[in-house]
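Have a look at the structure that comes next, please.
A single protein chain has been omitted from the complex, and every remaining protein chain is retained in its original position.
Moving on, here comes subunit A:
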């Protein structure tokens, strides 16, 4: 009996308290499980999410060199794309963020900077 207790004491694993790796991001407490927004108008995308998704869409365009894409790249001047390629990229961004951009507005989106700004300021960007 004492032997058993001695053995158990010997192999007991010490309890370590792990500090929670919680990086509070600005404005976004949702994180999926922390806060539930009951309306579709409460949560908005953070700027870094928008930037990340816009850049990933532009980088996965087949005619674009992924290493040349930064947050302020002009599609036709810096990346050497066509105006029709510009239209295709804007359509891809519309599909990514589930937006409906009016034709004249979409015509003006010429660079990643403009795209990020437009999408970030759009109330219905998903």
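Couple of notes before you dig in:
By definition in this document, a residue touches a chain if its C-beta (ideal position, glycine included) is under 8 Å from a C-beta of that chain, and two chains touch if they have at least 3 such contacts; residues count from 1.
Convention: contacts and distances are computed from a predicted model.
Think of the chain that is not pictured: of "Serine/threonine-protein phosphatase 2A 56 kDa regulatory subunit", "Cytochrome c oxidase subunit 4", "NADH dehydrogenase [ubiquinone] 1 beta subcomplex subunit 9" or "AP-1 complex subunit gamma", UniProt labels it "NADH dehydrogenase [ubiquinone] 1 beta subcomplex subunit 9".
Touching the chain that is not shown, out of A:79, A:93 or A:106: A:106 (per the contact rule at the top).
Residues of subunit A that touch the chain left out of the display are 83-84, 86-88, 90-91, 98-100, 103-104, 106-107, 124.
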